[in-house]
Structure formats: structure tokens, C-alpha cells
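Shown here: the complex without one of its protein chains, the others still in place.
Labels A and B are assigned to the chains in the order they are written; within every chain, residues are numbered from 1.
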Amino acid sequence: MIQVPILLADSEPSFWLPAPVSNFAGPIDGDFYFVYWVSIFFLVLITLLLGIFMWKFRTPPGARAQSHKDHHIVLEVVWTGIPIILSAMMFWYGYRGYVDMTVPPNESISIVAEAQKWAWNFSYASNGASIPGMSDDFNVVRAQVRSGEITAEDAEAAEAKILEKAGLHVPMGVPIEVTVMAADVLHALFIPAFRVKKDCVPGRTGKLWFIANEPGTYDLYCAEYCGQGHSWMHSKVVVHETVEEYEKWLEVAGSYDETLPFDENGKIVWKRRGCISCHSIDGSKKVGPSWAGMFGSMRKFAATGTPGEAVADEAYIQESIRFPMKKIAEGYPPQMPVVKLTDKELLWVTEYIKSLSQNSGGTVSPRKEN
Amino acid sequence: MSQPDIDGRPDSDEVKTAAAATTVDESGPSYLTVTNTISSWVFTLDHKRIGLMYLIGVLFMFLLGGVFALLVRTELFSPLAMITPLFADTAEAQADLYNKWFTTHGAIMVFLVIIPGVPAALGNFILPLLLGAKDVAFPRLNLGSFYLWVIGAIFFVYVLFSGGIDTGWTFYTPYSAESGTAVIPALIGVFILGFSSIFTGLNFIVTIHKMRPKGMTWFKMPLFLWATYSTAVIQVLATPVLGITLLLLILERSLGIGIFDPRNGGDPVLFQHFFWFYSHPAVYIMIVPPMGVVSELIATHSHKRIFGYTYIAFSSVAIAIFSFLVWGHHMFTSGQSTTMSIIFSGITFSVGIPSAIKVFNWLATMYKGAIVLNTAMLYGISFIFLFTIGGLTGLFLGVLSIDAHLHDTYFVVAHFHYVMMGSGLVGFIGGLHHWWPKITGKMYDEFLGRIGCILVFIGFNLTFIPQFVMGSLGMPRRYYTYADKFEVYHQLSTVGAYVMAAGFFLTAYYLIQSLISGKKAPMNPWGGNSLEWHTPSPPPLENFHSVPDATDPYDYEGLEYDPATGNYATKRTG
Partner (left out) sequence: MSGDKQPQDSNQQAGHGDGHGAEHGAGHGHSPYQAHHFDTMRQQFEAGKLGMWLFLATEVLLFGGLFCFYTIYKANDPELFKWGHHFLDKRWGATNTMVLLFSSLTMALAVREAQLGRKKRIIFFLAVTFLCGAGFMGIKYVEYSKKFHEGLFPGKYFSYENVVDAEEVRMHQQEQQKLAHAELDLPQASVVTEVPKAQGLVLQPAAPPAGLAPVTQPDDHGTASSDGDDVGHAPGLALDPSHLPPGPRPANAHVFFSIYFCLTGLHGIHVLIGMGVMLWLMVLAMQGRFGPGYFTPVDLGGLYWHLVDLIWIYLFPLLYLVE
């Protein structure tokens, strides 16, 4: 079993900032505190002056001012010049730090992060593995802790289990280049502990890179409003202490257990590849039609796609996954993104969908407990 | 004349031949009482009545936007669902509802309250008075602006009744192109409000250019006019770009033209460029007029000449110019080119300098002044403190490296509330208190006024300082639920929101009370020397019984306070 480190990193979070665990955190935190202390200085200065003046020069109505001096060129120069100099310094530090963040080193490990409503998927170039963010499963654990159903220790263990086959995993000390993409609307990949963020723009690719400095598990968020599930896209980053550990994890995580029945693997595909975001398996209506009882039924198609009707057979399922815009189920919006499944995943999920017409039920994926 | 004209203006040659009076005749009807039919209000061309109607509308919309803010903050008190289950059954519907709440709050506050705010609700009233003029240059256009605002507000109310919108007030594509909510009516409403803003700005520019009295050169104007003028330039030049952006978004939604939605061949980042090209200058529309108010507040209530007049005047102009050059600082992580980001960051710092100059000049004005700590002055002082925080936190966001971390977190939310609300709205309320006697002819309870100001100040800081902290700790914005570690910050913030609300309700209470039973306001309760203080409170329909010559608005030496009446009278020149 892969040991997934879930302990907090050695670096400590401060009052203002998360523990600095990437190569950028040091410089960025340095820039932050420079601006911070300049700001504190001026805030204290201005507040003190305000307070002193309010106290010293307060009068009842009708009094006269003690002085009517209304200009002083030296003062104007000083309080214009000093902010200019400080601003220039701030700009310069920011510019330097930013330029560093835009050019990944040549020897980076490449990972593709694809955002969709409302799930993450991470693809690793080295072995083609496609690993989901599984934010939904994390949300279930979080809800269970809050409701007292499980203890904090159980939650840690549950999260570690999820992370065996989910999340953004990277080795420590190696440059990681993440290409970010979006399948539908704007999203953004944000890892506060690393101080990195990049918008995922549909129709474009973006890049961010970092070197993780400490092993541990860190938060990964979506930081660009994307609708209903924006705050649910909360996954995790795992930093492995050694490259070997990382590679071992990758091998296991990217695999499917091919001894399992097709429909069981299909259920894993349903979760891993994000179908769960929009398609329920218990008949409840989400953004997309429920899979319960769908296979073999007569489907009506809206005019937003090619109108008409047809039986939902295997060919229909495969076409709907490969070309989601061709036939739009009546009563649903034309919003399904193209999800690139491998042939095996396609077969498994088709079998799973078929299985949902033979028996009823399935588990509902809870989002936010009441 | 046996009866007043419906517009009440005496013929100009009558006015010219009237002797300039040293004492002002305070008898006779005011603009409020001269006629009282509904149609005299509905069809009024009097800038004071139009300003008053705007004021009522804006304050009502502030209440509505505030209600949504309280809904949002109440919901966020816990990461668990708090009040959304009262209105929606499933977790998905509850999340959708929350998204609609924060969108509605933002859209109402930006487009219906803060942007019209000081210019329309206070500026309309005060501008001609400051100029010794009888009205603005185009009174009918002014009424038109008001009705456009009303129509825009009606569209927003329609949207509320149609289930609301959930796109965020920024309408980013592709989500806004595909959202199933009532986006197009909202866009039409904002489009119409944009024209209201454009025509107000146009009116003010022409008024200030062409209707200054004899002797009032540009550098003898009260600074509120410099601020209004700079803002008006922004309104006229930037708002049309919003108009075309919204039009194109409507076409993208309805026709799929392929400009902003990648599924139709468009570019979502192009939308952001178009949107922020207006919306960044727009935030200066929101802050520069309140800065103009603060100049008047600080000088008048310190009874001291404003320090650095020329620098403050030029800083308003500089802000207006630079505001057009920095829109890309909202897009550092969007994928725009590195070069552009660097340029935008550099110019962003230039925008902060003029604002700093103003703050120091205001402080210098207070030094050795005769400061009366009444409610209006307390709001002015609050502005300085809160704007300092707002402006300084903007620096963090302008630094490219730091912004990668802070963008789209609660740090941004706190920053813009400090500038838009802690400064913009506070300046507006300060101006409201400063000119309340002039507008209504009544004095409010100063004690309650100070309490209200302190409650708002404390509540505001309690609401938003925790947001800075959780933002830099990584709490993203527009989140319906959140990680447990942020809970304590959210709870503090929610409590602060309720304290603030209490302050606002108290303020509403004593202001309304003043209308019913407040003391009659003297002509010059604060001892100001700009022209509005040389006419009765409230003014007659024609503003001035005799057209005054320009005064030096910051010369307070010629005024004598009479404690019996609470009035500052002009000393008789011997």
C-alpha cells in the first residue's frame, strides 16, 4: 500500500499566509511582507495623525483655525516622492517574481489539469494516466466530520484512501509544469500553499509551474466562479518525498483493476471522469439526465441538437460521449463537454449504464449536508 | 408675477436688476413647498427635485442590496447550509440560490447605488448651487437620466422576480452566455443604467464648462467640482464601452455570434478586456466624487483652507486619465501576455500616487484647524482611515507576484469593499449628512449621528478585516461552502455585518426622524463658504434670490457663529 503523506509540512503557516512549501512561496511571501510593513507603517502614521489632530484641534463650533497655511511645496514633494519610490520598488519585486513564474525549467514533469463543471482531472504525460480530483468524495468526508458521523482521525484515513487513486500528486524537489485547460466555462487552478494560480480558459491552454519543497497534503481549489459547484471543486495536492514513491503511486493510481466486472469499473469511471457531476444514478435530475433506467428507453431530442427521437442503445451512448452536442436530450441544456475516455473506459461505462436499467437504486452523492 | 412659473425661474433680466443683497431673504417657499402636485414632481426640471428623487431611489436600492448582503453573510456563518434550505430543497438548488444572492448584491450595489450615488443623488442637487447657477445645462436631459435610472431599476426588479441571475456582477463568459437565468433582462437593465450615467456626466461637464459665475475660474472652484468633472469625463468616455460589451453579450446569448463564447468561435478573455476597460474606470466613478465630498467635509468642518488645492485638483484629473490604462490588472492570471501584465502593473502604481497625495493633503488641512467633530466630519475622518486601508491593500494586488496568490480570494473582496463601501459609500453618507440641512431644511440628532457613524465604522472593520486574513490564507471568493479552518473568520465577518446593519438602520431612523421633528436648519449650519451656504435651507426654486458672485470657497474668516441659531452668518463688511 502506498503511504500517502498527510502530515502537515515542517514549515508553519503564519497568521497571514499558509505554510510556504514551494519555491515561489519564499519570494512571494517576501514581497507580501514588504508591502505589508510599508502599509502598516503608513496606516499607523496616518491613524496616529488623525487621532492626534482630532484630539488636539477639536473645538466647539464657531472657533477659528489656528493657521491658514494651505501649501508647502516641500511637503508635497516629499509625500509624492516617497510613495513613488516605494511603488517602484513594489512593482520591481513583483515583476521579477512574476517573470520567474512564467518560464518553467526545461526538465519539468508535465501534468495536464483539466477543469470542468465541477471536477478536476489530472493527466500525467509519463504514463498517460488520467487521475480525477475526486472533490466530491472529499466533500462527503468533510460533511461526515462536520456532522459528527466520523472522527477527525477517521477522516484523515478516509482522505488518504481517496488519495490513493485521486488528487494531484507530485514529487518533491522536481519542477512540475501544469498545463491547465477547461472543458466548458472558466475555472482556475489555485494551490495556496504553493502560491500559484492560473485561469483555465476554454479554448486555450495556460501554464503554471512550481517546485514543491516539503512533503505533505495541501488544498487545491477552483478560483474562478463557474456556477453551482464552484465551491465544491476542492481537491488535494500530495507531495511525495521521493520520485520513486511518486512513480509507484502513479502506476497504481492510473490503473484499473481489470479483474473487476465491467459495470463495477464503469462505476469507477462515472466517478473518476466527472460524469457524477451532472448525471445521477438514482433518477434525480441534475444538469444532465439521470442514468437510472436510461438504457433501452426512447429518448427525445431537442432542437438545440439534431431533433428527433431514438432508442438509447450502445451506439447512442458512445455517440453522446464522443460528440455530446449532436443529440441533446429534451429538457436539458446543451452543456456536456467532450470527455476523452479510453476505449476500455467507454466500454465499462456503457456496461454500467446498462446495469442501471436492470436494477433500480444506487447511492446518491451527497454534496453539502444540511 | 401673481403665481410662480411651473419651473419657478424668475426671468433673468429681473434677477440682474435686483440689487445684490447682503442679507438673504429666507422667507418664501422653498423648492420643496413651492408646488406639491404629483405632476410637478414627475415632470419637474428642477435639479434639486431630481436630485432628491435620485436620493430616495438610491437609498432604497442600497437597502435592497444590503438585504442580499446580509443573506450572503448569514449563509456564510457556517460551512453548513444556514438559510438556503429555507428557500430551496436540494443542495444543488441551495448553491444556485447562494450564487444568485451574491450576484444580485453586487449588481445592485455597483450599478444602482454606488455609480449613480454621489453624482446623481448629491451632485445633481449641489452642483448648480456651488456654481451659483439656476440649474444644470440640460435640465430635460437630467430628468431623462433619472427616468433611465428608474427603468434600469425596474429591469432589475423584474430580474429578481424572474428568479434572479447567478453569473456574478462581472458576467464573465462563457458561463454568462450559457446560464439559464434571466441574464438578458439584467444586461438590458445595466445597458439602460449606463446611458443614465452617460447623460449625467455629459450634463455635468457642460455645466461646469459653461455655467461658472463671474470670478470663478477653474482654480477657484470648490474641489467637489473638480472631482465631479473628472468623474464626468470617465462616465462619458468609459460607459459606452460597457454598452457595446453588454450588447455583444446579449447577441452572444441570443444569436451565438461567436465573440466571447469559445463554443461559437469566440474568446472569453476578450470579454474580460472589454468588460474591465469600462469597469476599472467605473471604480473611479465610484470613488472620485466621494473624495470630492471629503475635501469639502474636511475643509469646512476644520474651518481651514484646504491644503494643496492645486494638487488635489490635479490628482482628480490624473486619476481619471490613468484609470483608463490599468484595466488589465484584473486579469493577471487570465492568460494575457506577460508583457501586458507587466505594463498594467506598472501603470497601476501610478494610479495610487494621486490618491496618496489627497490623503496627505487632507491630513495637512486638519492640522491646526478648528475641528468640529460632528457627524459629517466623523464620516470624513472615517473615509480617510478606511480609504488608507483600501488603497494600501490595492498595492498588494498590483504586485504581479503577490497577485498570483491573492487574485480571486477574499483578500480582493475585502479590498474592494474598503474602497467602494468604506470609502465610496462612507463619503456618500458623509456628504448626505453635510448637505442634509440644505436639502431638507432640517437638522438631525448629532448624538445619534455619531453613534451611527461609530457603529458603521466598527461593524465595517469587523466585517472585512477577517476577510483580508482568510483571503491571504487561501479562501477563494464566491464560495457557497468552505474549508473548516476559515470558519472563525467568516463568523467574525458575519457579526460585523450585523453591527454595520444596525448602524445603518440607526442612521435611517434619525434621518427620517429629522424630517418629522427635526430642528429647522439655518442657512449655514457648518460655516462653509461655498455658494450653497449663501442661500436658504432648503433653497428656493430658483436657487438664489439674487445671483451671487463667486466666493472663495475655502475662506472661512468672514463667517461668525451665532450659538443661539446655530448659524454662521456672513460678517458685515464694515
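Operating definition for what follows: contacts are C-beta pairs under 8 Å (C-beta built on N, C-alpha and C of every residue); 3 or more make two chains touch, one makes a residue touch a chain.
Here the structure is a predicted model, which is why all the values come from computation and not from measurement.
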item	value
Residue among B:Val24, B:Leu70 or B:Met211 touching the omitted chain	B:Met211
Of B:Ile192, B:Val241, B:Val351 or B:Met523, the one touching the omitted chain in the full complex	B:Val241
Touch criterion as defined above, residue of B:Gly51, B:Pro139, B:Gly335 or B:Gly394 at the omitted chain	B:Pro139
Omitted-chain contact residue, chosen from B:Val34, B:Ile108, B:Ala153 or B:Ile198	B:Ile198
Chain B residues that touch the omitted chain in the full complex	5-7, 9, 11-13, 39, 43, 45, 128, 133-141, 144, 198-199, 202-203, 205-207, 209-211, 236-241, 243-245, 247-248, 251-252, 255-259, 261-267, 270, 274
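As a convention for this text, only the chains that are shown with their structure count from here on.
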item	value
Gap in Å, rounded to a whole number, between the CA centres of chain B and chain A	36
Parts of chain A lying in touch with chain B, wherever the complex brings them together	13, 15-18, 24, 27-28, 31-32, 35-36, 38-39, 42-43, 46-47, 49-50, 53-54, 57-72, 75-76, 79-80, 83-84, 87-88, 90-91, 93-99, 101-102, 142, 145-146, 184-186, 188, 190, 192-193, 195-199, 201-204, 206, 219, 221-232, 234, 284, 286, 333, 335, 366-370
Of all residues in chain B, those that touch chain A in their complex	79-81, 85, 90-92, 94-96, 99, 166, 168, 172-175, 178-180, 262-263, 267-269, 302-311, 332-335, 338, 341-342, 345-346, 349-350, 352-353, 356-357, 359-361, 363-373, 381, 384-385, 388-389, 392-393, 395-396, 398-405, 407-409, 469, 472-474, 476-484, 527, 554, 556-557, 560-561, 563, 566, 568
